[in-house]
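Take this structure, written in structure tokens, and hold onto it; I'll ask about it next.
All protein chains but one are shown at their positions in the complex.
Moving on, here comes subunit A:
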Amino acid sequence: MHLAQLNVAHLIAPIDGPELADFVAALEPVYAIADSAPGFVWRMKRSDDPTEVIVHEYGDDLLVNVSIWESREALWNFVYRSPHLELLRRRREWFLRTAVPYTLMWWVPEGHTPTLGEAMERLESLRTRGPGPEAFTFKEFYEPGASEPSLP
């Protein structure tokens, strides 16, 4: 099984505005790091231009990332132990704070590439029903086939 991931962020200003300039400038190097990271499998993209963000029907201010990784460790190391961490540290400069979960994971069979609709449904499930085997987080992580979260 592979680990699929969705994260969403509400922009504080238009993506092509001056407020987001530092963030947009970081997209190319950080996606390059993701694409060559150990355990990276796939990510959803609109084109080969990393500054062209995914267009969807969930609102213009919503930035989405969907990707697939070989393991929890591979995804964790990219998110928190690479230059991506600096983007997370500065997230309040670019994104609105949300009281609801904005990121989740779930297991997919190898070779399956999820659609954005499928990913957003799982986010909705996490937000309404809390973490479970179908939609979970790093804090409450479910191993493949597990019905209970693994202890940290």
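Assume a contact is a pair of C-beta atoms (placed from the backbone, for glycine too) under 8 Å apart; a residue touches a chain by one contact, two chains touch by 3 or more; residues count from 1.
Throughout what follows, contacts and distances are computed from a predicted model.
> Unshown chain, UniProt name, "UspA domain-containing protein", "Cytochrome d ubiquinol oxidase subunit I", "1,2-phenylacetyl-CoA epoxidase subunit A" or "ArsR family transcriptional regulator"?
"ArsR family transcriptional regulator"
> Out of A:A32, A:L85 or A:V100, which residue would touch the omitted chain in the full complex?
Reading the full complex, the residue touching the unseen chain is A:L85.
> Which parts of subunit A are in contact with the chain that was left out?
Touching the chain left out of view, subunit A contributes residues 77, 79-83, 85-86, 88-89, 91-92, 97, 139, 152.
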